[in-house]
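Missing here is one protein chain; the remaining ones are kept as they sit in the complex.
Should a chain be cited, it is by its letter among A and B, assigned in written order, with residues numbered from 1 in that chain.
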Amino acid sequence: MGIKILTKDIDVPGIQNFQVYRSYGGYNSVEKALRMTPDEVVEEVKKSGLRGRGGAGFPTGMKWSFIDKKSGKPRHLVCNADESEPGTFKDRYLMSKNPHILIEGMITSSFALGANLSYIYVRGELMYVVNILQRAIDEAYANGFLGKNILGSGYDLELHVTCGAGAYICGEETALIESLEGKRGNPRIKPPFPAISGVWSNPTVVNNVESIAAVPYIVNNGGEEYAKIGIGKSTGTKLISASGHINKPGVYEIEMGVTVEEFIYSEEYCGGIWKGRKLKAVVAGGSSVPILPANLILKLANGEPRLMSYESLSDGGFATGTMLGSGGFIVFDETASIVHNLWNFERFYHHESCGQCSPCREGTGWVEKILHKFLDGHATMEDIDLVADVAKKIEGNTICPLGDAAAWPVASAIKHFRPEFEWYVTNPEEACKPGAYYTGDKLVLA
Amino acid sequence: MLDNNIQFSPEALNLVNKYIAKFPEGKQKSAVIAVLHLAQAELGGWLKPEIMDYVASLLNIKPIEVYEVATFYSQYYMKPVGKYVIEVCHTGPCWLRGADELIAYFENKLGIKKGQTTPDGMFTLKGVECLAACGTAPVFQCGMDYYENMDNEKVDFFLDKCRQENKVSRPYPVMN
Partner (left out) sequence: MDLLKVTIDGIEIEVPAGTTILEAARKIGKNVPPAMCYYSKLEGSGGKCRTCIVKVSQGSTKDPRPMPKPVASCRTQVMDGMVVLNETSPEIMEARASVVEFLLINHPLDCPICDQAGECHLQDLGYAHGKQKTRYEFKRRTFDKIDIGPYVQLHMTRCILCYRCVFTCDQITNDRVHGVLNRGDSAEISTYIEKSIENDFSGNVIDVCPVGALTDKTFRFKNRVWFTKPVNAHRNCTTDKCSGKVQLWYKGNEVIRVTARKDQWGEVEEFICNTCRFEKKETTDWVIEGPAKVDNKSVIGQNHYELSYDKPVVPPKISLFADHPSFKDDSKFIN
C-alpha cells in the first residue's frame, strides 16, 4: 500500500463532522500556518513541487507567487470544484466524504495569499455536495476557524460555497470567474490573467480541489517531505478516477510513479479488465487527452514501462504519448468502439462550447456531425481526413483550451485507430450492427 | 412585466438574502445562479419569463441579464418539464457501462423518448453530460440526488418512490 495523504482518513466514520475531523489532526495546518508568515507558507508549497491537479499541472507555489499584492486590491482564492471533465470524479469523492480537508486547505491557502474573501465554486449538479460543504463551513465558523480574527491571529477570512448550473466550460478558470460574478460562462480573453484581474477585477488565484486539499499536509510536514513522495517533477500523490471496462472502478490515491500496468491489473487498484477481456485502449487524463492503444499506454516508445506521472504519460509527445490531465483514467476493452466513443466525446464538446469564438462554436458541431455519419454507415474515406482537418483548424485558434480539448481526441483516435474508421466506411453493415466490434489485425490488445 | 402572483415564500426570501450575503455589497448579481435554482424549486419547476423578471427585480438587475444566464446553463428549464426530471448521464464512461440500456429501460417503462415528458406531467427523461460519477456508472440525477450503479430493479423502485411522493423535485443550495 502506497502512502495516502488525501484519503488517509476518508473512511473514518463521522469524518464529515468537525469534531471527528479535528480529533484526527484536522485543522492543525491552520494553527501552524498562522504562526508563520504568508510568504513562508508559499515557500513551503513551492518546495513541495505540488502541481495543479485540475488538468494543466502548473506548479501551485509559482502560481501563488504571481498574485498581485502591489495594487492593494482585495485578493481572492477560488476553489475550482466544477469537476466536469468526462472520466473525472475524484473531487466529488473527496468533498462529499471528507469536506473539512478542503475547508482546511482553503483557510491555509487563503492565508498564504493574503485573501480575506474566498469561494468554493461547485458545479450545480453536485448540489448535495454544496450542502455538505455549507455544513462544514458553518462548523468551521462556529469553531473559530473562519470569520474575524481566526484563533486570535488577527487574520480574517470569509469563506463561501457557491454553485454553477450545468456548464463544463465553467471549469475553465476565467469562465468560472464570470459565472461566480453571476454571468454566462464565457471565458475571458487573457491577458490579463486572474492573478492580476480576476473576480470583480481583483487579483485572484483559482485552484483545483485536490491541489488545495494537499496544502494541509505540505504545511504540517514541510514542502521537502512532500517532495520526497512521487517521482521526478511529479511529486506527491494523485487521485485517479478509474472508469470504464475494469473490474474495480473508483477513485484511487496513488503515489506518482506507479506503473500503468500495475494500476490497471493489480488488485490494489483497477483489478484488471472486466469479463476476462483484453485491454484495447486508455484515455488516461480525462476525455480531452489523446487516447492511446494498449501497447503505447503500457510501454514507452523505447520499451520501458510507462508510469503514472506527468512526465511519463506525456513521454513521446502526441505521437506516442498522452497527458496525465485531471487523472480521469478511462479504460476500453476489446469490444469497445473507438469510433462511437469519439462521436460521443465530440457530442460532449459540441454541447459544452460556450459559443463565443467561431472555430469552436462552428467547428465542434461540424466534427460531431461528420462523426455521426460513421455510425449511420454513410461515411466515406474522405470523411476521415475531413474530420481530422476540421479538428486541426479548431486547435490553437480559439479563446480558451476547450477548442484544443475537442481537437486532440479526434487527432489521436484517427492516428492510432485509423483502420477501425476505415472499417466503418468499407463494412458499414457489419460495423453498425448492435454489438459488433472491430477485430482487424492491426488492432493491438493487451 | 412583473406578475404579482409570483412571489417566494418568506423562507425562500430568507434564503435569497443569505445567497446575496455571500457576496460583497453591490455584487448581488453573483447570487443569480443560486436564486434561479431556488426559483425552479419553489415556483413551479421551470423558468417562465415572469419568474425571471421577478428574480431580476429581487437582485436589482436587468431582465436581459437574467435571461442571458438562464439560457446558458443546462440545469435551468426554459420550457415546462415533469415534476421529476430524470437526467441520465450519456457520456463516454457511462456509455461504456450501459447508459444506452439504462435510457432504453426508462423509455420503455415511461413510454416516452429521451427529451420527452410523460402525459401526466410526472416525468421528463433527459440525456445529460458527465455527472462526475463515472466510477459508479450508469448513473442519473433527479432533484438533489444521484442514483448510481443503476439497474432495472433500482429504476423500478425509484419510479415507484416518485409516484408516491409526487412533488416537484429540483436542487437548490440549502442554508441554515
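Convention: contacts are C-beta pairs under 8 Å (C-beta built on N, C-alpha and C of every residue); 3 or more make two chains touch, one makes a residue touch a chain.
Computed from a predicted structure; not experimentally measured.
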Chains in view touching the one left out: A, B
Of A:Arg75, A:Arg123 or A:Arg184, the one touching the omitted chain in the full complex: A:Arg184
Residue of A:Tyr141, A:Phe193 or A:Trp366 touching the missing chain in the full complex: A:Trp366
Hidden partner chain, touching residue among B:Lys62, B:Lys113 or B:Lys161: B:Lys62
Positions on chain A contacted by the hidden chain, ascending: 167, 184, 189, 350-359, 361-366, 369, 386, 393, 396-399
Those residues of chain B which, in the complete complex, touch the missing chain: 1, 49, 62-65, 67-68, 71-72, 74
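Note that only the chains that are shown with their structure count from here on.
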Of all residues in chain B, those that touch chain A in their complex: 22-24, 27, 29-34, 36-37, 59, 61, 65, 68-69, 72-76, 87, 90-93, 95-97, 128-137, 141, 144-146, 171-176
Residue numbers on chain A that touch chain B, as the complex places them: 83-89, 91-93, 117, 119, 123-128, 130-131, 134-135, 138, 160-168, 179-185, 200, 241-245, 249-251, 283, 287, 328, 330, 332, 336, 340-341, 344-345, 348, 351-352, 354
